[in-house]
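A single protein chain has been removed from this complex, and every other one stays in its place.
Up next is chain A:
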């Protein structure tokens, strides 16, 4: 019958439609991510992962400015006024930090995220072209060593405050993470171990890095970082020699004008001034300068400025400058609040080291040791003073050297660590007060019972 015949065709058609599935249709790959198994196959792959390490280091909570801002806020006594609404920053300012403080959390997680990127690069050095291998390893180690140094001095006790070999530092992770197991629950290494690792990484980095390297880490950047580490350890001879090495290299010059060190985007097209040894590059597309975010403000008369206007400079601080000191007028009062001009530029590069610090370090170390390596402390201090428009000093003392350092490097992230290493105090808090040490983030102690919380946070 015709009807039945038609029906059977239709049924066949229906059956085809019903079974027309194809399992392979379900294999769909992502388009803007790639599988980890193919990510580190070539030299180029490892090189772009190294760029990813710089991207990590540039994070707003790391050298993008967060580490520097944390140091300044924790060190803030009467010289800074805080008027922002981020409670994490207000807690730092008031020394009433909670274990859920998001600065403590982000600096921790972002550091280890970057360290994992570094460890991935280090694990794949064998595929890197031979002529690049040494440099790439050096850059990766510079980043890792720098981060361990910053972590240990933010989350651990000051070097020399008690026993470095037993004071808890931060966990040292030196291999990339491929799977998550119980072994990822790691304990804190001691302060001494973390310092040793940071120094080892940086010494190796210094040996392998070139003298100039575009936007990336150089031999001098590693040397400058070492000078800071040695200074924290009160190893003045090593700090002095490292600083001296950078100065003598002649690769950097003090800017004739103090102000030329800032506004790198607005007045220098985004390039670093001659004086910069290392900075995190900020462009309109990428990068952020958290010092701008919190110290900055929008000044109508200077297009390109911005900021949350959170951190203001008190009269007490401004009273510290001698008359005629150009640094003493490097402020702006657009309304009822006064801000530093150092961090107004929206796309200003986030400064890490500049040459002036090396002079100040060499002067201090020479003075403490009674040596004159490179130059006398008086000569070095007068280099800084005359650039600031002041008359040359005739004598120097340790307090005068430290004051010069304080004023020259104000709001650049050095304050807390200078106070700690010189055994000073912040208001009524002694240099070794637990209030001046960040807590291990609560999130981290929740998932990793092996992490011991810092004193005062339990």
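We take it that a residue touches a chain if its C-beta (ideal position, glycine included) is under 8 Å from a C-beta of that chain, and two chains touch if they have at least 3 such contacts; residues count from 1.
By definition in this document, contacts and distances are computed from a predicted model.
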Assuming one chain is omitted from the figure, identify its UniProt name from "Mannitol ABC transporter permease", "Phosphate import ATP-binding protein PstB", "TonB-dependent receptor" or "Response regulator transcription factor". "TonB-dependent receptor"
If I consider the whole complex, including the chain that's not displayed, which of A:210, A:334, A:389 or A:424 touches that chain? A:334
Hidden-chain contact residue, picked from the options A:179, A:211 or A:256: A:179
Residue positions on chain A contacting the omitted chain are 6-7, 10-11, 14, 17-23, 25-37, 39, 45, 48-56, 58, 78, 81-83, 85, 87, 90-91, 94, 96, 98-100, 108-109, 112-113, 115-117, 119-120, 171, 173, 176-180, 184-186, 215, 281, 283-287, 297-298, 300, 303-304, 306-307, 309, 314-316, 334-336, 346, 441, 443-444, 446-448, 457-458
